[in-house]
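All protein chains but one are shown in place.
Chain IDs A and B follow the sequence of writing; residue 1 opens each chain.
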Amino acid sequence: MDDLIVKTITKLVVPFIQLYGIFVILHGHLSPGGGFAGGAIIGASLILFTLAFGVNHTNKVVPPSVTEKIETGGIIWYALLGFVGIAVGTSFLSNKIAGFPLGNYGSVISGGLISLATIGIGLKVASTMITLFHRIIEED
Amino acid sequence: MKKPFVLVVLTVLLFILISSLNEMPSLGDRVNPSYNEVAEYYISNAKEDTNTMNIIAAIITDYRAFDTLGETTVLFTSITAVVSVLGFSMFEKKEK
Partner (left out) sequence: MANLDMILDNINYIGAFTLFIIGLYTVLTHSNLLKRVIGVNIMETAVFLFFVSIGYIKGASAPILDQITGESFYVNPLPSAMILTGIVVAVSITAYGLSLLINLYKEYGTLELDEIISKEEKAND
């Protein structure tokens, strides 16, 4: 697409969409939302960037090797959080018994395992959406 | 020939499904068979166990965290399936 209005508006709007997506992920335990909705918002902003500027330009800005590492890093981070519970002495994926600091009620840093797991899920969903879109829309 | 036959069969199916409405609880009823002691335990003990305000986030990442791990595996499997069908053309272009 070679429209000038679409390119200018996209350059102005995409940082605000990503900021909103990061806000929804980080406040996953205080307000409705969570990992899946926040990851979908960040993925949608990168799909908008791809539609306005073309696939070749987006592959220089966000190369496929970076999205591969984010995707595998998300799953390995989630599994390592589960193994902390086994290392202490209780069962897999435990929160209060394994000694995670719970924090104050109602602040952003609270909940122990919940905030860390939400960040892992959000990154994984965003990288999945952009990888699927690039694979399907690529031509020879 | 095909379309009216399919229409008649689907209308019969719709009548069979609607005839089961007599035994379902109506929308918004308090005496629901699905509102049992499991849901009441989650609602009343979520504040002490997890110290969060969102009960659904506490359910999917603390009480039932293993299901969320299985679901991230489903996301990973879907990417593997799509890449294996379509072919990975980025590496072939670089080798040329």
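One rule holds for everything that comes next: a residue touches a chain if its C-beta (ideal position, glycine included) is under 8 Å from a C-beta of that chain, and two chains touch if they have at least 3 such contacts.
All figures in this text were calculated on a predicted structure; none of them were measured in a lab.
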Which displayed chains the hidden chain touches across the whole complex: A, B
Among A:8, A:31, A:72 or A:91, residue touching the chain not depicted: A:31
Residues of subunit B in contact with the chain not shown: 2-3, 6-7, 10, 13-14, 17-18, 21, 24, 26-30, 32, 34-35, 38-39, 42-44, 46-47, 53-56, 59-60, 64, 67-68, 70-71, 74-75, 77-78, 81-82, 85-86
Touch residues of subunit A, complete complex, unshown partner: 31-32, 36, 105-106, 132, 135-136
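As a working rule, only the chains that are shown with their structure count from here on.
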Separation of subunit A from subunit B, taking each centre as the mean of its C-alpha atoms, in whole Å: 21
Of subunit B, residues touching subunit A in the complex: 47, 49-54, 56-58, 60-62, 65-66, 68-69, 72-73, 75-76, 78-79, 82-83, 86, 89-90
Subunit B-touching residues of subunit A, taken from the complex the two chains share: 28-32, 34-35, 59, 64, 71, 74-75, 78-79, 82, 92-93, 95-96, 102-103, 105-106, 110-114, 117-118, 121, 124-125, 128, 131-132, 135-136, 138, 140
